[in-house]
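Notes for the one structure printed next.
Omission of a single protein chain aside, the complex is shown with its protein chains in their original locations.
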Amino acid sequence: MNIYDLTIHELKEKIAAGELTPAEIKKAYADRINEVEDRVKSYVTVTDELAEQDLAEYENKKEALLAGIPIAVKDNMSTDGIKTSCGSKMLENYNPPYNATVVEKLNAAGAVIMGKTNMDEFAMGSSTENSAFFDTHNPWNLNHAPGGSSGGSAAAVAAGECAAALGSDTGGSIRQPASYCGVVGLKPTYGMVSRYGLVAFASSLDQIGPITKDVEDSAILMNVIAGHDPKDSTSIAGQKEDYTKYLKEDVSGMKIGIPEEYFNLEFDEEVKASVLAAVEKLKEAGAEVETVHMTDASYALAAYYVIAPAEASSNLARYDGVRYGLRSEQAADVSEMFTNTRHEGFGDEVKRRIMIGTYALSSGYYDAYYLKAQKVRTLIKDDFDRIFNDFDLIITPTAPSTAIELGSKSDPLEMYHTDIFTVPINIAGVPAMSVPCGFDSSEMPIGLQLIGPHFGEGKIIQAAYTLEKLLNINEKRAEL
Amino acid sequence: MIDKKDVEYAAGLAQLKLDEEEKEKYTEQIGEILNYVDKLSELDTDDVVPTAYTVPMKNVLREDQVKESLLREKSLANAPDEKDGHFRAPKIMSD
């Protein structure tokens, strides 16, 4: 196996055994980036200088969890002095004067930061085609999208351009690209990972999580990034868990719900068959699998397309050209400067969502849209709570299909539907992971979504780890 | 149903300049999306309390302690225009 194909835990073992040095590892990944980046285009910025600096720190951080491990970071997480563009022209030249908490945690853990990954502009999109800069290509088939919005992170992991990456997930932006790229993506419970320094899309839904080559790496990365942060008021206080203790091949007695309403939706038959086959394996391994009934996921999607744009319309109002980022040169006065800057700086999808959100919050419509959506949010959350009274986990597909072809979906609503299985999870604030469960007839990866109750990351990791062992497909890599 | 006037109103509030073509396009697309969203009205939410916070938390507070501010050079480093330690913007009103 190539060095760039190794997982975090394999790299750690090899460093510990003296078989590899962090410098060799860093070089292997940097070479890999040179080799494939012009085809995959995962990175907005390759931070080779920063990686060298991190490497130089290795001796002081030897004992840390990610010492010498090459990690990529989505370009919506603030990095001190390093461009954080959020995939937008608006922030093309913006260098934050501070680090996001997760970046601080990666630093403290000795990670070697390889670069900032491409994404849909302001994380709004499901294919990374909304990046203001360029498309990222799916390493399994370069004509296909990597998914989104964390498409750059998922593609970088799948292409061996980093050992693991951080993504952010507002409606599926970690899990859906992980599914498309055949890697593991975890969206933690809302509040488990600090949002401080994550450029906000929809504050009540955004959550940072790991995108990794296998489940064990996901647990290791969670050990690094999870935990209370006094800089984030929505960050959950309390004792942090050791997620690696859930790396057990054991699902006996675990109760798993299969929501009929989700499986009854119209979606790719190959995906459905693959997910159900994986469920069967878990059943054979001792899990108790039962059909459950839940609110139709389309209601969650409808609520999402009110709540997320509404919060986004407010979060993205700060891009006015006064303090940082783009400023239009064409302006007679400040109001014209605002409108021209925002006209030039934002892409089509971002403007569309700002418009929806602004409209939904505007006088006379608040009750009909925003308040209604927040009430439906209660119903959806209650729905999950009800199931989790009796079940440990819920399983669904991650996405209705395997990776779509680049340029194949131009209708916004159609694109929104690719998030139908992932959006309800953000609405309810619960954790969920996408794990690879097979391949379709075009050899494109299929992802299965494991959903747990609030703080149920441990059970998710345990079931996913077991499934990974049962399926034994996690060592398969995209050929580039 | 959303019409062009609504789109213009929302664009005004959001400080977005839209050309005619965009106005037409957004009116149609946002109309479709809101049409989809209207399915929410199928659910009875009369006695439902809205959820703004999925994980119930309260009183997250910090002590009143001064922390070092950012160096002014760093605060101003990304400013498109600055003058005498201020951020500089175009004048407020045109003539």
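The chains carry the letters A and B, assigned in the order they are written, with residues numbered from 1 in each.
We adopt the following convention: a residue touches a chain if its C-beta (ideal position, glycine included) is under 8 Å from a C-beta of that chain, and two chains touch if they have at least 3 such contacts.
We adopt the following convention: contacts and distances are computed from a predicted model.
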Can you tell which of "Peptide/nickel transport system ATP-binding protein", "Aspartyl/glutamyl-tRNA(Asn/Gln) amidotransferase subunit B", "Electron transfer flavoprotein subunit beta" or "Choline ABC transporter permease" UniProt lists for the chain that's not drawn? "Aspartyl/glutamyl-tRNA(Asn/Gln) amidotransferase subunit B"
Selected residue (touches chain absent from view) among A:73, A:91, A:256 or A:279: A:91
Who touches the missing chain here, A:65, A:82 or A:100? A:100
Sole touch to the unshown chain from A:361, A:420 or A:437: residue A:361
Would you write out the residues of chain B that touch the absent chain, in ascending order? 12-13, 15, 52-53, 57-70, 72, 75-76, 81, 83-93, 95
Interface residues of chain A toward the undisplayed chain are 76-78, 84, 86, 91, 94, 96-98, 100, 195-200, 202-204, 230-234, 310-311, 313-314, 317-318, 320, 322-324, 334-335, 338, 358, 361-363, 366, 370
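By our rule, only the chains that are shown with their structure count from here on.
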Interchain centroid distance [CA atoms averaged], chain A/chain B, Å: 23
Of all residues in chain B, those that touch chain A in their complex: 2, 6-7, 9-11, 13-18, 22, 26, 29-30, 32-34, 36-43, 45, 48-55, 57, 60, 62, 70, 74-75, 77-81, 87, 89-94
Can you check the complex and tell me which residues of chain A touch chain B? 93-95, 97-98, 189-191, 204, 230, 233-234, 236, 298-299, 301-303, 305-306, 313, 317, 320-327, 331-340, 342-343, 346, 351-352, 354-356, 358-359, 362, 369, 371-379, 381, 412-413, 416, 427-429, 454
